[in-house]
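After the structure tokens below, expect a handful of questions from me.
Just one protein chain is left out here, and the rest sit where they should.
Coming up: chain A.
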Amino acid sequence: MSTTEDKHHTKQQSQPEIDEVTNDQILEGHEFDGIRELDNQLPPWLKYLFYASIVFAASYLTLVFVFEDDRVIQAKEYQKEMAAYIEEEEAVDEEEQAAPVVRTQEEIMASGEATFSKICSVCHGKFGEGLVGPNFTDEYWIHGGSREDMHNVIVTGVIEKGMISYKNLLSERQIQDVITYIKSLQGSNPPNQKAPEGEKYDPEAEQGTPS
């Protein structure tokens, strides 16, 4: 026992012991509760992976600390993303002005319904019957029932009551489409209707036509 202790971890090697199964060299003196250790080198690919990761890290840190590169500094990344979006938006606008798209009534209604079920239904009910927000299916309107009035509410919101402004969330076309859809709900008489609120709106009285 004492001889192995002496040789423990020494560099001098006499007749190394070989592991029969793998033919690898067993480290002399390395025995802990029967567990022995082999004298294998690190797998080369693992070493190179480690070096590569260090090179990556050094390059990345240089980009951040020295160059403050706009691909790695997040405020700059954000500016870039927003600038790209604004540019794209302008291009789309120009395109649309050059060739306005003609759509069928079905397409308009489908688009309006999609917006309604995503956004409006949360407060105005699945069928426009009213929930936190007022009922859309009766003839009464708090802020007026013309297309212009509705457009105004959607764009500016009614903050005190929890109706936010959708100016930045919906496109002008989506707003127009959803107004068309909401108008179509009148008289649909769904269950669980909220009591009428506001004043009765009579489209005949006003000569308001869709803009």
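In the analysis below, a contact is a pair of C-beta atoms (placed from the backbone, for glycine too) under 8 Å apart; a residue touches a chain by one contact, two chains touch by 3 or more; residues count from 1.
Definition applied: contacts and distances are computed from a predicted model.
Trainee: Unshown chain, UniProt name, "Sugar kinase", "ABC transporter permease", "Ferrous iron transport protein A" or "cytochrome-c oxidase"?
Mentor: Choosing among "Sugar kinase", "ABC transporter permease", "Ferrous iron transport protein A" or "cytochrome-c oxidase", the correct UniProt name is "cytochrome-c oxidase".
Trainee: Considering the whole complex, which of A:V72, A:I108, A:I142 or A:V155 touches the chain not shown?
Mentor: Of the listed residues, the one touching the omitted chain is A:V72.
Trainee: Residues on chain A that touch the omitted chain in the whole complex?
Mentor: Given the touch definition above, chain A has residues 1-2, 5, 8-12, 19, 21-22, 26-27, 30, 32-43, 46-47, 49-50, 53-54, 56-57, 60-61, 64-65, 72-75, 77-78, 81-82, 85, 88-89, 92, 118-119, 122, 126, 131-132, 159-162, 164-165, 168-171, 173-174 touching the missing chain.
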